[in-house]
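Quick one: this structure, given as structure tokens, is what I'll be asking you about.
Heads up, one of the protein chains got dropped from this complex, but the rest are sitting where they should.
Moving on, here comes subunit A:
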Amino acid sequence: MENSKFMQLLENILLPIADKLNNNRYLSALRDGFMVALPLIIFGSIFVVIANFPFLDSVMSENAFARYQEALGPASASTLSIMGLFVIIGIGYKLIEHYKGEAIYGGVVAVAAFIILTPQVLEGVAGVIPASALGAQGMFLGIFTAFISAELYRFFVQKNWMIKMPAGVPGAVSKSFSALLPIAFTLSVFLLVRILMSFTPFETVQNFIYTVVQEPLTQLGSGLPATIIAVLLIQVFWFFGLHGQIIVNSVFDPIWYSLNEQNLSAFQAGAELPNIITKQFIDSFLVGMGGSGMTLAVIILIILIGRSRQLKEIGKLGGPPGVFNVNEPIIFGLPIIMNPLVLIPWLIAPVVVTVITYVSMSTGLVPKPAGIIVPWTTPPLLSGFLATGNAWQGAVLQAFNLFVVMIIWWPFLKILDKNYYETEKSGEETKAS
């Protein structure tokens, strides 16, 4: 009973954290903003995969292959490479929607504010916006700009600094006029910030945020220790039956997506990939193995060694969704939540897999993630292949990792199975007598 008191205590600590993180309006706008960008990102990713099909470069002539890639290029250039832009629109929109204002103005004012802060000169040519500024490089600036511009816009709307149209003017007309002054004030603030920043050594706000915030944070997030902490947090939240991925993502997504973008541009340029830890490292090699905690391995193990009816039933229920990385049946059914017997493999296995994956990529055994966003419901093996830019080594690594997870789980699942089996047997005996 000591045990359950301790569990209760932990639950009392974790639930408010999850509550704070998810009900925080900025973090939920951030999460929703990425959701807005997701369909576009996946569209672009599909075309990066098609453009880089294996062996194509050996069947086609060099010239034809280059033209083939060039023809498909705009699909990712217009979506994946400038994803920051969609995230910004999403955040601005969702924040103003939260305040029950005209959401679309939240979106457009955020974009305009962001463009104001973006340098518009590239290699001496004026009037161009570097695509990189709209992608990974501008991600953090974009997020801050969207928060601040939406807040300013709301502030001016609430102050009622608006031009009021007399009744009888059509709704759309009066709306566009009522948005005029709040937008004008908001954007003036950003213009002023841009001008002031031009007198500092950083010269542009983009540069300032990139150097002071983004680079240190992504540097930290690209390392193994931070990733292990994130992975452990996901596992601990899930142990208490809380959706760990969604909670941790709301903090780590900006970092993971930025790292992803850097790899994508390197991949498309044919250069060496800079990062191992990326969005895809997490989504395909950790979550994409049957769901958080690599539960597909647990299901395979149940099918192989399960004797008790309860486990067999869970294997049947959890199998089909598990292939597509949906694992609620097994998390709540095994159960994994609040089950001290499985706590050790639940925490250890993902960390071991993280280390194996990291090392096999850093030593060059397996190619690093290519920056392609593979939908998280893509079955393992296929997702590993796609995420590494169509490399078979990615699929082999996933298969190997599944095997490792099975070995870690084996003794613990054996005990659990034996417990269930004996309870079931003694239950039948009492019924019979």
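By definition in this document, a residue touches a chain if its C-beta (ideal position, glycine included) is under 8 Å from a C-beta of that chain, and two chains touch if they have at least 3 such contacts; residues count from 1.
One rule holds for everything that comes next: contacts and distances are computed from a predicted model.
Participant: Would you mind picking the UniProt name of the chain not drawn here, from "N-acyl homoserine lactonase family protein", "Gliding-motility protein MglA", "Na(+)-translocating NADH-quinone reductase subunit D" or "PTS system oligo-beta-mannoside-specific EIIB component"?
Facilitator: Going by its UniProt entry, the chain not pictured is "PTS system oligo-beta-mannoside-specific EIIB component".
Participant: Using the touch definition from the top, which of A:Trp161, A:Phe332 or A:Phe403 touches the missing chain?
Facilitator: Hidden-chain contact among the options goes to A:Phe332.
Participant: Just name the one of A:Leu242, A:Leu273, A:Leu381 or A:Leu397 that touches the chain not displayed here.
Facilitator: A:Leu242
Participant: Mind listing the subunit A residues that contact the chain we can't see here?
Facilitator: 15, 18-19, 22-23, 28, 31-32, 35, 238, 241-243, 245-247, 313-314, 317, 321, 324, 326, 328-335, 337, 377
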